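Only one protein chain is missing; all other protein chains are in place.
Naming follows writing order (A, B and C), and every chain is counted from residue 1.
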Amino acid sequence: MTIGLTHYLIVAAIMFVAGLFTMMTKRNAIGILIGVELVLNAATVNLVAFDRYMGPDRLDGQITAIFVIVLAAAEAALAVGICINVYKNLSTVDVDRANSLRG
Amino acid sequence: MRILLWKLWMGYRIFGPIIELLMAMFRPFAVAMYRMGGPIVAQMAGMILISAVVAVCVGVWAHAMLFGFVDESILATAASAGVELTGAFSYVSPATWGLTPSQIAVQLQQVGGVAANMSGVAQYLLWPVQFGIVRDLVGLGALMGLFNIIPVYTIWWERKVAGRIQSRLGPMRVGGWHGWSQSPADGIKLLLKEDLIPDGADAPLFRLAPYFNIIPSALAFVALPFGATYVFRELDVALIFILGVLGVEVLGVMLAGWASNNKWSVYGAMREACQMVSYEIPLGMALLLPVVTTGTLNLTKIVDAQSGGWFHWLVFSSPFAFIGFIAFFVASLASCKRAPFDLPEAESELVAGFLTEYSGIRWSFFFFAEYAAMFVVCGLAAILFLGGWHSPLPASWGAALGDAWYARGVKGLLFSGPVWFVAKCVFLLYVQIWIRWTLPRIRIDQVLYACVQVLLPLTMLMLLGTTVWVWASTSECETWAMVTAITRYVLGGIGLMFAFAFPAIAAYGFYHRRAMVGNLVQDAMPGS
Amino acid sequence: MADTVFEASPDTMIDYDSSQQGDLRTEEMLINMGPQHPSTHGVLRVVLRTDGEMVLEAIPHIGYLHRCAEKIGEAVQPYQYVPYTDRMDYLAGMNNNQAFSLAIERLCGIEVPPRGETIRVAFAELNRIASHLVSLGTYGLDMGAFTPFLYCFREREMILDLFEAACGARLTYSYITPGGVHDDLPASWVERCLEFLDYFETKISDYNNLLSFNHIFVKRTSRVGVISIDDAIGYGLTGPCLRGSGIRWDLRKTAPYDGYENYDFDIPIAKPGGTDEIPEGVIVGDCWSRYWVRVLEMTESVKIIRQALGRLPNGDFIAPKMKNIKLPEDEVYVEVENPRGQLGFLVAGDKSAIPSRVKARGPSFCNLCITEKACKNVMLADVPAIIGSIDVVMGEVDR
Partner (left out) sequence: MTNTKHNLTSCLLRLVVAGGGVLLFSSQAAFASEASGVTNAAAPGGLLEAALFYFVALVAVVSSLGVCFSKDIVRMAVWLFGALGSVAVMYFLLAANFLGAIQLIVYAGGTLILLVFGVMLTSKSPWVKFECPKIEMLFAGIICAALLGCLCIVLTDATWAGTMQVVPGASVEAIGKILITKYLVPFEVAGVLLMIVMVGAAHLARQDD
């Protein structure tokens, strides 16, 4: 019953694939954003798990995870801003309809 | 499955009469108990309440003493046996769940069996207490009890205070003594009310939303210390843990507003989101002041840094902390949705905001969460700025008392103990209630203005100032040490002035209440 | 015409233009405020067209409390109709009684005895105070301040006790009837009333400290819902709403009735912030000005009541033989100054004991018309502030 590195990696893999699937199939821009968050979280779990099991006393994984969280927050703020702008111009957040650069 | 049910049914057919017989024997007993106890409860409710409170206090005290005794005896046994302990026994704490029972047994064998200086019956009585899981279950029971009792009695107290502020009496009937069981009675009523879900609402989310609200506020109690050893889990990141779980509450409110299928609810949710997300920043900034000063996120250690009496509390440590405390209190009002920041549930604008469609027990969950969160932020303010469980008297005065068990009790009462923490929380709660029943509500643009243009720059400046102050304090310069000492005593003096002025004004008002209210009110108004 | 003192023009109105607000443009939403909403003072229904927190348009819908009050007047005798007037503006029953009674008296040429006239003035002013107290209290409630409401109601209870002592009723008095008042004052009523006035005058400063000069309250109500002089006159506003826009117009001065010309009192009007004790930021015609006019009017009413009680003559309190009087074939229109503005009654007779036509001109009804204009491009929280400052009583709007 020992929980090892692989356990965490498999959970993270499932989360990653789920996020990928969400990004592929959702048409709502915010839905895609949610998928991105899921993927980023899966990556962070990997980082922390490797840090715990493979990098004694170095903390590299945890620090990288902190930066990933920071970036994800920044990305979410910008992406929601973009979504609202898209909505303002097109009255929808369907990504298939946001196909012109003119805005 | 069907076979199982059938077996159960057969079991009932066999044992049912026996159970019913027992019930029939029990029923007159219960009725007789009620007949005997009812009048006593009705007539001596106040006495019963006071003795219950005293009993709870004694119980908690005894529980802590017991755990301490067991811990000490184990440590003493280990020390005499010359064995180094690992894991749960390596430090004294009332709640540890580090080891499985079998591991504990192994360790106990290593140190020479069950605590050698325990004998006879006591040995068997105290034996289960050694197990972390037993302690944890006791601790969890206490935690859940606190989580239930605190909101219920904060609501009762708010109603009493509001009544007095508004020249009326507040609840007086239920339970006898000042309506002390009004809130539990309301709770029972809410439990029994029909649980309405509006047509067209997103039912699963609608049902789920209150839990998003109530569970985080319960989780906050896990890491909130009531005293040096009265903490369920001493986390090294307790401060940001509490901030994080309180932040999750917003999600519950937003889901409640969204799932209700009501436009007023959506307004409440949007306002909540705006307000919370913006006020979390000054709140976090203000929380960083004590962290910068003490250099830890562990709440127990932050309080330990403030021992030494009134003038060593963090709020008096520098002018920046003094102003930062006020900023923190304002931001905490906003984060608890308390007036004047109660926009998400503004009844004169949004009917009831996100609560509009809720009724019954789910509605009361939101209130539980709100009042528990109020207590938590008041506790944070007390811990971070007001010395936590330390009394205004310096603890060194108690050294002369020695270390006997009665001396420990006196010390706990006079110098540092949970009673001081709770007293400070109750005072801060009183201030929150006082503000709520005095001030009008502000508008959403003013809320955001106050956050972005007043509180945020203010707390940033305070953080910067505190950093410089702490950096200067490390320089070991004589003049600077004098400056800090003078600042400490000047600010402490101002605080002391407030501390004496507050009861003085209250007493003045109490003795002159007839003149202030006027003779006409006495004659004309009922109950005066 | 009234002398205008301070000009309130549209360009001083706070500009909530969306470009200034810098807010996100989102979906517009139609939302029903009322008829069951805590701050619409009864059964007013306002349909709001909102964009986020901004209210683009607010359209009041009325009629939920219609009870054919005017038509009933054409079926009963005047003294029987007095109770119906109580139920129009149920917060100012005395003033309604007074308006209808004055119309009947003028139609029939009845002379009210001096004692009756003086009692009428005292009771009308007491009721003005009571009505303004409700207005103040509920306005605080609209702003989220609960406590002033209970303080105001505490004092109002005392006025109601006084009314109860005189006429036996606490809400629908029917005390003032055609010809005078229907009962004399009970023993020691005057002393009780004077005691109350002494007590009440000290309480006004309490309200001011607690609510009027409260920083948050001033911020919430100043520069909000500004009504210019032109608008105020154009929409036919009367009472505190008109005086709140800076127009010195009060029927008790300009067209005195019941001997108001013999009393010494002022007509308070709104002034811009910085003058007297008015806080900075207030401009003439905003919600705070309307509120403040009511506070000042209470002091003036106390003054009038003191004078009235001081000169209370002995003698009859009602003209003799007031029942079954035949109304002449004529019609009159009489207006009095209600707490909410000018309440007018048109009564026409046809030589029978029952009027052939009764028509009321309600101040709340006319004041409510400004809602649509005042609530354009304000924030959601300002709508209760504006409606509360106009102070409508739906019983009188719908009649």
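Here is the rule we use: a contact is a pair of C-beta atoms (placed from the backbone, for glycine too) under 8 Å apart; a residue touches a chain by one contact, two chains touch by 3 or more.
Remember, it's a predicted structure, so these values are computed and weren't measured experimentally.
Enquirer: Using the definition of touch stated at the top, determine which of B:255, B:285 or B:336 touches the missing chain.
Expert: From the options B:255, B:285 or B:336, the contact with the absent chain belongs to B:255.
Enquirer: Could I get the residues of chain A that touch the absent chain, sorted low to high?
Expert: 1-11, 13-22, 24-31, 33-35, 37-38, 41, 44-45, 48-57, 59, 62-63, 65-67, 69-74, 76-78, 80-85, 87-88, 93-94
Enquirer: List the residues of chain B that touch the chain left out of this view.
Expert: Looking at chain B, the ones touching the missing chain are residues 86-88, 90-91, 96-100, 136, 140, 143-144, 191-195, 202, 204-205, 208, 211-212, 214-215, 218-219, 222-223, 232-237, 240-241, 243-248, 250-251, 254-255, 258-259, 261, 266, 269-270, 273, 276-277, 280, 284, 295-297, 360-362.
Following the convention adopted for this analysis, only the chains that are shown with their structure count from here on.
Enquirer: Of the chains shown, whose Cα centre falls closest to the middle of all protein Cα atoms?
Expert: Closest chain centre to the overall C-alpha centroid: B.
Enquirer: Distance between chain A and chain C based on Cα centroids, please, to the nearest Å.
Expert: Using C-alpha averages as centres, the distance is 61 Å.
Enquirer: Nearest whole angstrom, what separates the Cα centre of chain B from the Cα centre of chain C?
Expert: For chain B versus chain C, the centre distance works out to 48 Å.
Enquirer: Can you list the chain C residues in contact with two or more other chains?
Expert: Residue numbers touching two or more other chains: none in chain C.
Enquirer: Under the touch definition given earlier, write down the residues of chain C that touch chain B in their complex.
Expert: 21, 29, 31, 37-39, 52-53, 140-147, 150-151, 154, 157-158, 161, 195-196, 199, 202-203, 210-211, 214, 216-217, 219-220, 379-384
Enquirer: Once bound in the complex, which stretches of chain B touch chain C?
Expert: Interface residues on the chain B side: 162, 165-168, 263-264, 267, 270-271, 339-340, 342-343, 346-351, 437-446, 518-521, 524-525.
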